[in-house]
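Removed from the display is one protein chain of the complex; every other protein chain stays in position.
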Amino acid sequence: MTDWLEKHVPKLVLAPSLVAIFVFVYGFIGWTAYVSFTKSRLLPKYDLVGTIQYEKLAASPRWEVALTNLAIFGILFILFATVIGLILAIMLDQKIRTEGPLRTIYLYPMALSFIVTGTAWKWILNPGLGIESVFRDLGFENFSFDWLVNPDLAIYTVVIAGVWQSSGFVMALFLAGLRSVDGEIIRAAMVDGISTPRIYMSIIIPSMAPIFLSSFIVLSHLAIKSFDLVIALTGGGPGYSTDLPATFMYAMAFSRGDIGQAASSATVMMMIVTAIIVPYLYSELRPRHD
Amino acid sequence: MKKMLMVSSALALGLATTAAKAEPQAEVLHWWTSGGEAAAVKVLMEEFNANGGTWTDMPVAGGGGDAAMTALRARVLSGNAPTAVQLKGPSIQEWYEEGALGNIQDVADAENWDELLPEAIQYHLKCDGDYCAAPVNIHRIDWIWANASILEDAGIEPPKSWDEFNAAAEKLQGMGILPLAHGGQAWQDATLFEAVVAGLGGTEFYKKALIDLDMDTLKSDKMVEVFDQMRVLRGYVDDNFSGRDWNLATAMVINGEAAFQIMGDWAKGEFIAAGKEPGKDFYCSSPTGGGYLYNVDSFAFFNVDGDDRQAGQKLLAKLTMGKNFQKVFNLNKGSIPARLDVSMDEFDSCGVQSNKDLGTAIEQNALLPSYAHGMALRGAQAGAVTDVVTAHFNSDMSSQEAVEQLAQAVAASQ
Amino acid sequence: MTDLHMNDTHMDDRANRNRLMKRIALRFGLYTLLILFALYYLMPLFVMVVTSLKSLDEIRTGSLLSLPREIDFSSWGKAWSSACTGIQCEGLRPYFWNSVLLSIPAVAISTLLGAINGYVLAQWRFKGSNILFALMLFGCFIPFQVVLLPMALTLGALKIAGSIPGLMLVHIVYGIGFTTLFFRNFYVTIPTELVKAAKVDGAGFFRIFFAIFLPVSPPIIVVTIIWQFTQIWNDFLFGVSFSQAGTQPITVALNNIVNATTGVKEYNVDMAAAIIAALPTLLVYVVAGKYFIRGLTAGSVKG
């Protein structure tokens, strides 16, 4: 008995978490998938009606906008957050005297939710109140920054605020990576007379491939989950031009009272998540020879 | 950490034990959280507590009640529904159909609600013929708020139709004055839209289009005209309107940056907070020509366990319809009482006007439930309409195309 | 990492001077860029602080970025203790304690669970443990809106709907994925021989964990606590859905102050309330930010 216990302790210890994950993640995904085949409105109902919800979803122009936005937002957000995070990390790595305070400044947005900063961002990006008006007051009469109110460009302001929040974290990841690069390689390169930018471009950055992967995953998960950001900044507007799948799903479930439709959009979202995450998990966790 | 857990479970226990006493209990979910609103509801709480009850406040603001609805759904699903919930319009019946609502007919009988409430309003509060919700107020939605001094300088009367409005706006634009302050949020776009539907199309058109969702009406030439007018209105709005909160738009009218705003009667609170007087510093008028777009806030009563909570529902229902609360609340809120026998002496000119128009509208059967504020349509359908309205207003979509999309979206939502 | 600027040797004076000039220019540009970025990051906070110190009149009439004419702290006091979050006008204070009561145990429990899960998955692997880890990780990526309704059903069935323990459970469950990831990736870098040595010494599973692994974990504990605390403290969606009167966390109260729909808005109080609500997480980042980066270096990132 004690022997058995001793042998199975690790599994027993893991069990509560696993049970929780199975119920609260996979059980709930299953529940959602099931409900997506029903005509649930205000509250869930469990009579199956086939794929009506998916047909409705496919025909919905708003959902199309939400998916397009996810693509635009996702790509730009990941790209800019990575590039800015990397640049900041490299700049901070040059023996900057005020590194500590600067690092904190770059990192702090991660500490704030958009419920906190939403109003400030809305003002800053609003042409009549924020940057545009400040520049015009300074005498730049033709300065224009009205993306927030332009349905075709509003999604880009969401990118700006999103990058603001997340690039500091990416910077932290890269800085950590830079600090752990083997100094000997760099000294060797310097002895070979390779210039500093070249050293970064061809030696250091390539050696941080795993960090690129980590930050890609963190960022893509943030992009897919992005919700507060849009609600606080644009509320999905102008019109529904900045809707993302998460806000679409939320609107359907809670303000529209169309849970079936919400569940079908959630299921599609989960499929997108799976398509991104599973290859990553596979590459991370496939057995390696030690 | 163990200690912490104990503290929190003790807290939960504490809540449970206070609930066990047989005094009337009410946990009230609402989104009246700003200073003025809170003061208005507080009257009800004080009366409730004075009558031996215990009021537990559960405010959830945001998104015009979206966040509160999220919380409500979670609470109902977890079998822990609040005692009373700020609800309105068809969503009351929707919740009833889900089997979530209780019944307060006995209170309504005792207090004679059928006599006191306009019939159109009764309709919203009843579930299968019995009262399941108590009304708090009547908001008028189709108000045009105007800056008095701008209008005087321009020699314009407060507009009473869309033609008048357009003429006035053209004139103001010619003078370099921004005619219309507007906030580009979907619900505000919808507020404009329904005022245009009621004003251009008239009462019957409104009912067919936005209550019955009659396909022929939705596809009619009149509807094309409505979208044309929306496009015209878009021309009267400044470029920075996107995402602007309604109160900032009101402030533009108050500060003389714009002449008009089309908004429900809660906007009056902003004027008054800024020290302005109705009839003197600002005007209120309606473009709907006899129509009356309304929004009735009410408390809906959910199925709850326990005598104390059921007693709480009855007491709350009674007090909500009480004359004193109806008066004080609506004085604070800018709306007018739902029961017809409250004296309007203390109300300002806009309130009195609203009350008078209400009477006329009742007589002429021109009382129109607001679609934009969830009185006319169920959530999914209202949302489908709003999607098209806001997409049209915020892009260069043609009116024809908007009408087609509208018909399509409505059909899909049914 | 080492300084990348080469020592100047065998250069004649002029070349030396040129290089020096170039280097100074480069440094100048570097600092300018860094400061520009800092301004970008600070802007929203600046707007919030400045606005919170202005009077309402000044907010209505003045420019967004201008400094207050008169510094007025009254909105801070109001936000903390007398702003209306509903009928009660007690400010954020009562909700602040709800959040504290919620987040401290939730952070502690999810960190501990993550630590012990990570310990198992890194050091006590068994057949299929990698797959289980992958399944747990996948849980990190589930959008929270998706789980609201089934979660409400479940909490109701467990009879903890609307309570702080219920809310805690939600946060713990959806935190496990990340905390486990952090600790697992950290413990993977520790040689498995340590466990073997301790086993030969006669220590059991828990003894090895508490006597050997936990003591080496502070760097990753800091990372995990910062992450979890930020997540839980800032959460609105779960907070609003799974609380009831008396258990609402601070974000819900903040939202009630900021997002009042049809009332008069006091932006200075809104901003003060927002800053107050954010202070604990801000403080954590300012104080422990250094350890955050250090902890990431220590192994939560494979690099």
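Letters are used for the chains, namely A, B and C, taken in the order the chains are written, and counting of residues starts over at 1 for each.
Definition applied: a residue touches a chain if its C-beta (ideal position, glycine included) is under 8 Å from a C-beta of that chain, and two chains touch if they have at least 3 such contacts.
The criterion applied here is as follows: contacts and distances are computed from a predicted model.
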Choices "Cytochrome c oxidase subunit 3 family protein", "Carbohydrate ABC transporter ATP-binding protein (CUT1 family)", "NADH-quinone oxidoreductase subunit N" or "Na+/H+ antiporter subunit C" - which one is the UniProt name of the chain not shown: "Carbohydrate ABC transporter ATP-binding protein (CUT1 family)"
Contact partner of the left-out chain, one of C:I212, C:L254 or C:A273: C:I212
Hidden partner chain, residues of chain C it touches: 191, 193-194, 196-203, 207, 211-212, 215-216
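Here, only the chains that are shown with their structure count from here on.
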Chain-level touch network, classified as line, ring, star, complete or other: complete
Between the pairs A-B and B-C, the one where more C-beta pairs touch: B-C
Interchain centroid distance [CA atoms averaged], chain A/chain C, Å: 15
Chain centre separation (chain B, chain C; CA means) in Å: 38
Sites on chain C at which at least two other chains make contact: 148-149, 151, 153-154, 237, 255, 258
Shared-contact residues (touching 2 or more other chains) in chain A: 44, 129, 250, 253
Interface residues, chain C side, partner chain A - complex: 1-6, 30-31, 33-34, 37-38, 40-45, 47-48, 51, 63-65, 113, 116-117, 120-121, 124, 126, 129-151, 153-154, 172-174, 176-177, 180, 204-206, 230, 234-237, 251, 254-255, 258, 267, 270-271, 274-275, 277-278, 281-282, 284-286, 289-290, 292-294, 296-297, 301-303
Chain C-facing residues of chain B, complex: 1, 4-5, 7-9, 11-12, 15, 27, 30-39, 41-42, 45, 55-65, 67, 70-71, 73-80, 82, 245-247, 251, 255, 264, 266, 269-270, 273, 333
Contact footprint of chain A on chain B as seen in their complex: 63, 66, 69-70, 73, 76-77, 91, 94-95, 97-98, 100, 184-186, 189, 238-244, 378-380, 383, 387, 390-395, 405, 412-413
